[in-house]
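The structure appears below as structure tokens.
One protein chain is absent from this view; the other protein chains keep their places.
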Amino acid sequence: MRRRLPALVVNTLLVLGALATATPLLWMLSASFMPTGQSNELPPRLLPSAPTLEHYVILFTRLDLARNLGNSLMIAIGSTAICVVLCSMAGYAFARLEFNGREKVFRGLVMGMLIPAQVGMLPLFLLLKAMGLVNTMAGVMIPMMAPIFGIFMVRQYALGIPRDLLDAARMDGASEWRVFWRIVVPLLRPIMATLAIFIFLSSWNDFLWPLIVLSDDARYTLPVALANLSGEHVQDTELMMAGAVLTVTPVMLVFLVLQRHYVRGLLMGGVKG
Amino acid sequence: MRSVVGVALAAATVIGLEGCRAAAGDGVTLRFWAMGREGEVVQELVRDFERENPGVRVRVQQIPWSAAHEKLLTAYVGEATPDIAQMGNTWMAEFAALRALEPLGPLLARSAVDDTSYFAGIWESNVIDGQPLGVPWYVDTRIIFYRSDLFARAGYPRMPGRWDEWRTALMAVKRRAGPAGYALFLPPNEYEPLLALGVSAGSRFLAEDGTRGAFSEPAFRRAFDFYASLYRDGLAPPMRNNEIANLYQEFARGYFAAYITGPWNLGEFASRLPDSLQHAWATAPMPGPDGPATGASLAGGASLVVFRGSRHKEEAWRLVEFLSRPDQQLRFYRLTGDLPARREAWSDSALTGDPRIRAFGDQLTRTVSMPKVPEWELIANRLRDYAERVVRGGEPADTTLAELDRDVSRLLEKRRWLLARAHAGAAR
Partner (left out) sequence: MIGVGVRGQAVAGWMFIAPAVSLILLFFFVPVTAGLVLSLTDFVIYAIASPATARFVGLANFAAVLADPVFWTALRNTLFFVLVGGPLTVAVSLAAALLVNSRLARAQGFFRSLYFAPVVTTLVAMAVVWRYLYHPHYGLINHVLGLVGLGPVDWLGDPRWSMPAIVLLSVWKKFGYNMLILLAGLRTIPDELYEAASLDGAGWWAKFRHVTLPNLAPTFLFVAVMTMIEQFQLFAEPYVMTQGGPLKSTTSIVLLMYEEGFRWWRMGYAAAIAFVLFAIMLVATMIQLRLQKEQTT
């Protein structure tokens, strides 16, 4: 018994922790299927008595959230694609290309990571207004297109590429572009995958910036549309839960399917400090 | 990697094309921003407008009241304003200062709509620097909703018209309610009742052409002292309107017997109070410090405005005229409970037959608009914060109001400077 007690304690704590972690998510899911008003009962219900899809129907018909879902998707995919291309090139260059001022520029970028994004948001808004990009998808995507953290991540990984490999190719007369395309990119694939997931998640979950930049509800991303709805429909609990489920499901799917890459990327960035 | 580049190019193309997605095609689409319940209901009304005006479509975008102010301003900055919008009349000065609204003088001159069809105080709140910038859509003012049975039992079959008598009535009701009850629900996070008391006392709120705070002046002080005394004497609980569990339940329970609020609650009270109490509540105009004639209230409500940036001003104006027709105003009233702005609509039996609504009609003849400075919304919020400090935080009124005046004067510093510059320019 003495030998089994620690194991019992550890596993019980794990299970309790799992309950505490999962309950909000499970309740959200359950409430989204409850008939209107059922989630506001005493004592609180855990499961719907008669599961219904009516709230999801409302989301897609009257409230047209499919459009916002599409906006979020397009913006997330667009940002991800652009970011992966730009950050891979820059990260590799900072790691393995010799050019004047390389270290200075990189240090400058790292200092930039310390500055909170909110500091530049107001002037950026005014700048985009001058460029006519307010209330556009491009305007929403701009901060995510070349995040400094992305360059940092790729550079960290690219430092592991053996110089000899690159020098050999150069000796054979290959141009830098060819070296990058043919040799480096295949080697960078794992970190590019991780970066892609990061950026997709960040872009999908982004709230403050799209809130500021978008004024047309047809252009809203899903988190902004949800916040907008919650201001209006604060009484409609079940509807709000359906909206929350809709917002959260795509990223949960991406995470579950691509866990390995995401976790690996996190660990690399973290442990190196 | 190739596919990634492909996606990136596709993304760039989509972004580029999205900008070029012009509103091609025949017919005009009007963009109409509306808030709250009005936003839901107006979608029905515009169908008839579309039928009468083939070739014009109306796209209604609903915005919650909590975000409307910001959204309208951000839209202006981003040059993405709609054609026509519902706008709270206390925001008009701000948008006028931005020159965002189309002056309606020329359009009104050719139209059946004119100022005599509207309550004077309400129309006046839409005129900034001599120019009408909005047409009142529905009107709002604050009056007292009360439990007539509880007041009658306390010896007051009718609501008194003078502050001191009103106070005595409230004390009588409170005595009957006992230690756990109150006479009046006066949430410190609503600034409208305090402002209503202020206009009744003749306060101008801002001095020197809206460039300095006047909250320490005797007029406002009188109103504020009366306001603070309601809490001090236990007549009103210091609870915000989102801290009370359910306002209607508490009113039915008798936790409080009166509430200063607006016309939307006519419908809410009717639907949420139990049937047994449907004959036990009434409305009355605000009492005044020196008698019923001095009992003034806020000239509130929302107007329809046309934005300067609209490319379909003619059609937008037609929609404004449509929604201003007395029959449409009545229809709107029936759907939302919002009181019509057109006086002609008030002769309808739906409005004349109900004494509760008559009280609103009475009050609407004694309304005063808020100072028309762009900073007013911010100042009202500040007033609320400072008032809460006195009422809930126990700070002394003297110093707090003086501090409020200093704060407000600081907020108006820019306006002062601009006016001085304009005067200097004119003098040359």
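Going in written order, the chains are labelled A and B, and every chain counts its residues from 1.
Rule of thumb we're sticking to: a residue touches a chain if its C-beta (ideal position, glycine included) is under 8 Å from a C-beta of that chain, and two chains touch if they have at least 3 such contacts.
On a predicted model such as this, the values are computed, not experimentally measured, just so you know.
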Touched by the hidden chain, restricted to displayed chains: A, B
Of A:69, A:188, A:201 or A:214, the residue in touch with the unshown chain: A:201
From A:137, A:153 or A:244, residue that would touch the chain that is not displayed: A:244
Touch list for chain B against the chain that is not drawn: 66, 69-70, 73-74, 76-77, 94, 97-100, 189, 240, 242-243, 245, 374-375, 377-378, 385, 388, 392, 410, 413-415, 417-418
Sites on chain A contacted by the missing partner chain, in the whole complex: 6-7, 10-11, 13-14, 17-18, 20-25, 27-28, 31, 39-44, 86-87, 89-90, 92-94, 97-100, 102, 105, 109, 112, 114-124, 126-127, 142-143, 145-146, 148, 151, 170, 173, 175-177, 180, 201, 204-205, 207-208, 212, 222-224, 226-227, 230, 237, 240-241, 243-244, 247-248, 251-252, 255-256, 259, 263, 266-267, 270-271, 273
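One rule holds in what follows: only the chains that are shown with their structure count from here on.
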Rounded Å distance between chain A and chain B, as computed from the means of their C-alpha atoms: 40
Contact footprint of chain A on chain B as seen in their complex: 1, 4-5, 7-8, 10-12, 14-15, 18-19, 36, 61-67, 71, 74-75, 77-80
Contacting residues of chain A [partner chain B, same complex]: 74, 77-78, 80-82, 84-85, 88, 125-126, 129, 132, 134-138, 141, 181, 185, 189, 192, 196, 212-213, 215-218, 228, 231-232
